[in-house]
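Note that one protein chain is taken out, while the other chains of the complex remain in position.
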Amino acid sequence: MSMAKHPPELNDLRMSEKARPLLDAVVKHITENVDPITEEYYRLGEGRADRWSHAPGQLELLQTAKDKARANGLWNFFLPNAETGEGLSNLDYAYIAAELGKNPLASETLNCSAPDTGNMEVLERVGTPEQKEKWLKPLLNGEIRSAYAMTEPNVASSDAKNISTSAVLEGDEWVINGEKFYISGAGDPRCKIMITMVKTSPEAETFKQQSQILVPIDAEGVKILGPMRVFGHDDAPHGHMHIKFDNVRVPKENILLGEGRGFEISQLRLGPGRIHHCMRSIGAADKALDMLIDRAISRKAFGKRIVDLGKNMETISRARIDIEAMRMMVLKAARAMDVLGNKEARIWVSAIKAMVPERAAQIIDQAMQVHGAAGLSQWFPLAEMYVGQRTLRFADGPDEVHHNVVARAEVKSYEDSNDRKSRVRTSTGGRMFEGP
Amino acid sequence: MSMAKHPPELNDLRMSEKARPLLDAVVKHITENVDPITEEYYRLGEGRADRWSHAPGQLELLQTAKDKARANGLWNFFLPNAETGEGLSNLDYAYIAAELGKNPLASETLNCSAPDTGNMEVLERVGTPEQKEKWLKPLLNGEIRSAYAMTEPNVASSDAKNISTSAVLEGDEWVINGEKFYISGAGDPRCKIMITMVKTSPEAETFKQQSQILVPIDAEGVKILGPMRVFGHDDAPHGHMHIKFDNVRVPKENILLGEGRGFEISQLRLGPGRIHHCMRSIGAADKALDMLIDRAISRKAFGKRIVDLGKNMETISRARIDIEAMRMMVLKAARAMDVLGNKEARIWVSAIKAMVPERAAQIIDQAMQVHGAAGLSQWFPLAEMYVGQRTLRFADGPDEVHHNVVARAEVKSYEDSNDRKSRVRTSTGGRMFEGP
Amino acid sequence: MSMAKHPPELNDLRMSEKARPLLDAVVKHITENVDPITEEYYRLGEGRADRWSHAPGQLELLQTAKDKARANGLWNFFLPNAETGEGLSNLDYAYIAAELGKNPLASETLNCSAPDTGNMEVLERVGTPEQKEKWLKPLLNGEIRSAYAMTEPNVASSDAKNISTSAVLEGDEWVINGEKFYISGAGDPRCKIMITMVKTSPEAETFKQQSQILVPIDAEGVKILGPMRVFGHDDAPHGHMHIKFDNVRVPKENILLGEGRGFEISQLRLGPGRIHHCMRSIGAADKALDMLIDRAISRKAFGKRIVDLGKNMETISRARIDIEAMRMMVLKAARAMDVLGNKEARIWVSAIKAMVPERAAQIIDQAMQVHGAAGLSQWFPLAEMYVGQRTLRFADGPDEVHHNVVARAEVKSYEDSNDRKSRVRTSTGGRMFEGP
Partner (left out) sequence: MSMAKHPPELNDLRMSEKARPLLDAVVKHITENVDPITEEYYRLGEGRADRWSHAPGQLELLQTAKDKARANGLWNFFLPNAETGEGLSNLDYAYIAAELGKNPLASETLNCSAPDTGNMEVLERVGTPEQKEKWLKPLLNGEIRSAYAMTEPNVASSDAKNISTSAVLEGDEWVINGEKFYISGAGDPRCKIMITMVKTSPEAETFKQQSQILVPIDAEGVKILGPMRVFGHDDAPHGHMHIKFDNVRVPKENILLGEGRGFEISQLRLGPGRIHHCMRSIGAADKALDMLIDRAISRKAFGKRIVDLGKNMETISRARIDIEAMRMMVLKAARAMDVLGNKEARIWVSAIKAMVPERAAQIIDQAMQVHGAAGLSQWFPLAEMYVGQRTLRFADGPDEVHHNVVARAEVKSYEDSNDRKSRVRTSTGGRMFEGP
């Protein structure tokens, strides 16, 4: 991490006094309003005729919880340091995200599901009054949902400069052609709008070629080719869709911020998304460790509890140590966003994005191993949790890209320092060493 | 490994001269008779009304390939060193298994699918003439299929002594009660018989309490509760079934070898199964490495081919080195079975069982990472392959049990040696060291 | 970690306002008073006739820096939350320890070298007035040094209950017999006193058998058999000595706190020692990473800077991420000692003791690899640094013992919780899972 800027308050990772009542209210809301409807919500969905819509009753059930949240003032508080919403700091939000991660409906009842949060954040910061009226308002009201169309199947989109979906201005319209996949949420019938990364200026300098444009999902030429499955799961009706843009036309005004400013908007988007993801990953690892212990103390083999066999105790210790270390790092990254701003904090955010899902997946895998074959089956959520973490290692860029961000910052910080030689020449044993 | 017995020929890992024409014939058979029907076979199955049966035409298609195999003398050659079949050595069979692993229908067209091979081996060796007539004969003819009912949901069955399904002799019948799961192949409508591990003599000494009994799958009281899914997949119609035995009655004569000899039979069963599994795992790792390279040389990011980014070249090298090392170890374990016999060779077999699927899964995972998010999807077989290897880490006992077999043999070998102190006292630097 | 007790302030890891001037003063002292004498100090020592004493001039040089520290009020501030000294919190001390770790003479010039700090802490808390007068006073004045005699060569002393050196009361004297090794600091001619762990009551209940007794190093029967070397290094004149107690007699009053209270004293001793060790380990890892980068950007191979070859960038990123995660964990453990007390905090302390030196050693090893063969040589301090971290994995108990402390607390915390089932039964995907 570029440590050049490290004011002391960066290490104050306490939740703020003012946010604690909110955290309590969220916990109460989940316990009283969300947990009780969760099982029924999924039961209703199970027999539904069309996987790609909700079953009768599902959305109504959800709405009751949403109404209660709104009535209690728990609505749209996700937008960090913003006028809209509670103006929560990223750090405070991280603590709340950990709670949201424990129930899969919780976020939506508070109108803070991905990718809507990121999309609303972008609209709120760079949208025109018209764009806000048309898209941000219904999103803030929880009336519609949205998607973010970035990744493409035909290029290595880990390098965003590769993005090749083109948008050409013809008269008053952008004409868009290309293919995107893994567009999460685009399967939901409530999804109405996609923020779409396109190449508008192939001749411009490298980081000015891309733009972001608002594309209504029902625009002519938007063809949903089908869902991407991960380890066989389609995550319907949310879905991770494969979409073709075939001469899609949208009004000129649908561009965000302006031509060639696509990368600039991506920086804004950093926002709470990755912090939220990583806090949920930690929640998953935590739960897997609980499950590992539960199984390991409940069964015996070779005359001993499984927990007392082989390396299992050390596995537990290493998992706990790493979970706590990851938690502190995620809190610190959130704090860095608050104290240093998104630009400086981006190294910390890449650090946790590269660190957390990989290790969380390992911990879940270890829990599966302790469960025996049953651990892979529908009797336990572990396989599903594993798939979630494995997938996260690609969301918002693969681990390798984030490691590269961290490493480049580290090398640059060293290159820029004035005391390079003194940093490497003296032994901790006190002697001067004279390499060639 | 207990190295006490290591005759020089243990390191002769060549396929025998006499088996090479057979290998060639198998390769030809797969290329000419199996590969061409494979796609259609699965296509036919895709729309079928009942997941738990075959679609019209599927079995007929398979039969054509089976007929050809039989006509060419490629039938039942799996039984190692046996009167029936070709009498292939385990080593020769290992080479063939590597080819069988490349097409999922290949084994069945040669009548050597798991778990039939193990079941036939057991029947051939310890079955009574009546048992052979009734079950072995149709199995050898490929007319029926079979299952092996061992694992139980309610105990840690990694410790086989925990097996608690009871069989009590009442008059001329065994009355069986209990629950089994992960009974592979029991979903296939052609499956007619299960070799079932039961506890017959709870008062006997530890390793004499269990027996193995032939249970027709259509016996009254056999209730198939449903399929176990692994990472969501049910592997229909083969299936890994969850079965309840509810006062199931079978004739007294259905016991194999005799009361209390269940563990003894398990030793026989070692046979080609684990060698076969591990050779297929190596095939999967090999294929994943090909796919990794294919993707890595086909796409560019940040101005370079992906293969030239970051640690990818080292990942390729480590994968190749480990694949070749695993291949030699599996061949050696097969050779050990031939030269030393199953009992002595069992340490080698545990070694490869603990070594191969774990590492194969890692290599597949690395291939997924290089593919980006697409690597997890239905566009590539990698996720499916990963699930296969992950599951194998439990089949025939979890890794931990096999590591324990190897370690106990190793410790015993050291304890039994006469030159213990000389083995540890001299430095390779020549000095004598005098620890306390 | 037992998370039952986790007050919000546990995550406030800022240095206190009041300690910051002290930190500044320490940094200034090291820069102005210690760094300038360091090279000469070691140069003086190099040619000395007797490795086990100081060369003429060495101690005088050190004394000048000690005098300055004392004059500036930087003396004996190590004792956490104590009357004596500055009463620094563990957290504040942790920040200072990171600075002390950068110069090998720094600690001693401030009178806070190991193992004196731990010994002074014990004497200050449980010593009688006579003991304090005789041993604590000269230690606080920096006039003598001390050792802590715990580890024994003939038993697995990772299990402290194994300690077998016996002390038998004969009249007014304890008669001590046994053998100890790795007694750090006992080679220094200024070392006058050893706090010695002995078995006084072999018949008592397990944790009441041991006592700690003050043994003057010049007592008759104390035989220093020689130095223990680590990777060939003897660390003279400090030394890690192998000592025989051959009918050593010390007055009855030399016992600390009373018979059978040896383990109780060990708990007190936790103090700043492990925090200090771990902060220095982090300093070493930090320095190794600087060196890695320095080398990797300075040399070329195959047409590229070494930093741009293979996995080196990812190695850098992973090192930086883990260093920052470890730093947060060490600060948190220090904070836990301040907020929760030593007893509750001991899980956190075991966590960092098991986590930090192992990973620090790996990072140093990676730096060596990037340096090529030169990295192992006398031209760079890396090999020496590696040995230091490798050794730390045994100091104050091997990693395995600390992992066991963490795991036992974790299992107990789970067993004690009231909501066990709810913690493991619901999927993060929202469904209820019904394992057997």
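We just call them A, B and C in the order they show up, numbering each chain from 1.
Just so it is clear, a contact is a pair of C-beta atoms (placed from the backbone, for glycine too) under 8 Å apart; a residue touches a chain by one contact, two chains touch by 3 or more.
No experiment lies behind these values; they were computed from the predicted model shown.
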Option touching the unshown chain, where B:68, B:132 or B:403 are the choices: B:403
Identified contact with the non-displayed chain, of B:301, B:329 or B:370: B:329
From C:25, C:61 or C:155, residue that would touch the chain that is not displayed: C:155
From B:68, B:161, B:244 or B:320, residue that would touch the chain that is not displayed: B:320
Omitted-chain contact residue, chosen from A:57, A:221 or A:310: A:310
Residues belonging to chain B that touch the chain removed from view: 1, 8-9, 11-15, 20, 38-39, 41-42, 101-105, 280, 283-284, 287, 289-291, 293-294, 296-297, 307, 313-314, 316-318, 320-321, 324-326, 328-329, 331-332, 351, 354-355, 374, 378-381, 384-385, 388, 400, 402-408, 410-411, 414-415, 420, 423-424, 426-436
Chain not shown, touching residues in chain C: 151, 153, 155-159, 162, 181-182, 228-233, 299-302, 306, 309-310, 368-369, 372-374, 376-379, 383-384, 386-387, 390-391, 393-395, 398-400, 403-404
Absent-chain interface as seen on chain A, which is shown: 153-154, 179, 310-311, 313-314, 436
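Quick note on the criterion: only the chains that are shown with their structure count from here on.
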Centroid distance [mean C-alpha coordinates] between chain B and chain A, Å: 40
Distance between the centres, which are taken as Cα means, of chain C and chain B, whole angstrom: 51
Contacts with 2+ other chains: residues of chain C: 313-314, 436
